[in-house]
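Sharing a structure here in structure tokens format.
Note that this complex is displayed minus one protein chain, with the remaining chains in position.
And then subunit A:
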């Protein structure tokens, strides 16, 4: 404990420390000499391409992949072309950029995944240098060719090659260059001698860093910070210029007194850094040059590689793996000599009482959550930093990368149990945590070719069991990709979301099953999708047969056809011998015809179908309709009436209004119109015409089947009380009160009501009496009501 500050070195106001992360587990006979090395940030894996020991033309280099602690993950002889550059993607895939511009992608375990090319012209000109970079768009690759041209691929997962404009006067490779992402644009910054250029999509712009020491003849190395915000340039005069990448501000310039080009140069900053610095590495020397112009020097006893991190620099050597960083202010507060910061006091207390969390009790209003979550984080970090796992994350890096990504990384490394353990420990919702890990495990499991389908399916189902939110369809899709269709189908059976099963089933040509699953999901849109798919896939007969066995799909398809494909609808009904629906179909179609003959012929088809369906009523009604249409046409032709298309009732009304009583009579008989309705019709038509004489004649023609109250009402409606009165006497006794009231004859109504001794009717009349004008009547009625009530 006391020596915790032993490896601290002051730099300006801050301290830098170099701590050992691992004693490397690998055994490299010649160290990192003659090795091409690529180490991924965030404590990622390390790839080495080692030249063969025996310098013979047939000997192949060896590609090796290790964890950060030097545990071997893969090793195989490199059989492809000469490699210019190795790099890691954001999802821990290895990129090997070959001289001919081909980029090969391998996973962590050295399994080849795919390849792509940086362009045809590269094959001839060859790649001189290449860089792998990361941006918000993903992992990108930049190359410079023998023709001194740059090509960029912004995102290797969505490959779009961009050939950048020519750089004037550039021969061969530039003296140094870097990729930077600014304002959502990716650019190349390059130095050709003392000239500095920015190369973007359209142009090549010369730039000058403000205040760069004039002694320099050439810029021989450059470094861009992790965040792309800061730039460092090293000149052949031994000056290190530090500033912003937009080249507007200069932070500092340090004279290193070393004139040879450093092997590597990286920024070392941390969020809220007090004293950012640039770390330069030569063969035996590591120099930390702070913005304050002070430097720290370390001697290196072996070949090393620097890896830039968010909050420092890792130094990987053959025997040791170290972290160099600015001491975080919290640590500084605690451990700085004679510090009186709360943390330092707490540490003292801990030494005395062996329990740091005691101190909490003395804090009022301190929410416990940060303490608890920090303890959890530390425990997770300790477990992944373990030698066997080998992910040396700092807390800052961990927070930046998020637990989600950490879990992903563990999953890529097939460290499933640890991943699950962490998910459970952090109480990550099952859906995002354990289930996700298990899914990856299962996806990996289905690729084990030697195991039979049966046992894999069983193993998967047992392990995944009831785990929430497992997407079996994704696992099945993986199995299908590996050519294991049967296994895929077996796995799909476990998928609770029927909807999810459908696309894969269609892909595997199991469309019938797909249809059942779509129906099961209840998602009608999905059913439609499968039906559309089937329609294009199958011949019509089979398609119809399939639908026939799936009523839900059939009725949906019918709906679709009703709006979109009338003819198909007919075929569907035909196939099912659904004559009733066919009849309806023709009826519907008939209304779309504007020619009478066409309409009649369709109606005839409808009649035939209704007859086949033994739907006597519909057949007859349709026949009647045809008869009516023909009648209307005849009359329209003869009399010039516009009857065509009216209903029977309206036709009659029109005829009666136009005094075609004979024709009306004929229709009435032919269509067996009930007497009651005919009387109503004629009554209304006559009253509307105010043909009172005809009405009276009609009333006397025979006994009215609808009584005579309608006569009274119809006249009143036409404001003819005089005519109305004629019929009051003919009204049945039950309706007398109503009739009298209709013509406004209160006396008469009262008379009738009292005569009938009906309490209800008396009340009705009473309600209509006004207390001022009908006083006598009121009294009479009231008396009568009380007598009626007594009974």
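Some points to look at:
The rule is short, and it goes like this: a residue touches a chain if its C-beta (ideal position, glycine included) is under 8 Å from a C-beta of that chain, and two chains touch if they have at least 3 such contacts; residues count from 1.
Methods note: contacts and distances are computed from a predicted model.
One subunit of the complex is not drawn; among "Vacuolar protein sorting-associated protein 33A", "AP complex subunit beta", "Cytochrome c oxidase subunit 4 isoform 1, mitochondrial-like" or "Glycerol-3-phosphate phosphatase", its UniProt record names it "Vacuolar protein sorting-associated protein 33A". Considering the whole complex, the residue from A:394, A:622 or A:663 that touches the absent chain is A:622.
In the complete complex, the hidden chain is touched by one of A:24, A:389, A:587 or A:749, namely A:587. Considering the whole complex, the residue from A:647, A:666, A:732 or A:782 that touches the absent chain is A:647. The residue touching the chain not shown here, chosen from A:91, A:467, A:513 or A:658, is A:467. In the complete complex, the residue from A:435, A:546 or A:663 that touches the missing chain is A:435.
From the options A:168, A:368 or A:551, the residue with contact to the chain not on display is A:551. Although one chain is not displayed, its contacts with subunit A can still be listed: residues 429-431, 435, 466-469, 496-498, 520-526, 528-529, 532, 551-552, 555-556, 558-560, 563-564, 584, 587-588, 591-596, 599, 617-618, 621-622, 624-625, 628-629, 644-649, 671, 673-674, 676-677, 679-681, 684, 706, 710, 717, 767.
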